[in-house]
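The complex is shown incomplete by one protein chain, all other protein chains being positioned as in the whole.
Showing subunit A:
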């Protein structure tokens, strides 16, 4: 009897987390960066401005430094707790099966591309293209919804945000806009 293939190399199905032990400590490692920035800013920019010492009112660095210190201590405790508790990360959110990290990555990249292209192409061009691309990425192949939803969402947003709330939606370099 053939054995079922184990989950793909990068991701462990069911836990949503890659297998390598260092991955479990990534939040702790990454969250030390803002703490470092707090101490760096306090020692440089805030000191130059004269806001890193003096009374509690003038010392704007006092409270963030305190928080950064507390955060570092908590992160250290978390790493110790993770090491002691074994391989399963407590409370880690499981990715519901079937796990589709690739599809998710494409959707995330689509959002980044949309925000990048919105000021260039303008709302009216970028939005239907983005919604169509998102639908295709998510697996929709129904021609009716592929035609109707991008158009409907674009017009709906236009009506609500521009028509109702008077928001100036991005016109892009070509200056394409509809006056409602």
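The definition used in the following text is that a residue touches a chain if its C-beta (ideal position, glycine included) is under 8 Å from a C-beta of that chain, and two chains touch if they have at least 3 such contacts; residues count from 1.
To be clear about the criterion, contacts and distances are computed from a predicted model.
Name the absent chain by its UniProt protein name; which of "(2Fe-2S)-binding protein", "Tripartite tricarboxylate transporter protein TctA", "histidine kinase" or "Cytochrome C oxidase subunit IV" is it?
"Tripartite tricarboxylate transporter protein TctA"
So which bits of subunit A touch the chain we can't see?
Residues in contact with the chain left out: 16-17, 24, 26-27, 30-31, 34, 37-38, 41, 45-46, 49, 51, 55-64, 67-68, 70-71, 74-75, 77-78, 81, 89-93, 95-101, 103-104, 107-108, 111-112, 114-115, 118-119, 127, 131, 134-135, 138-140, 145, 149, 153, 157, 160-161, 164-170.
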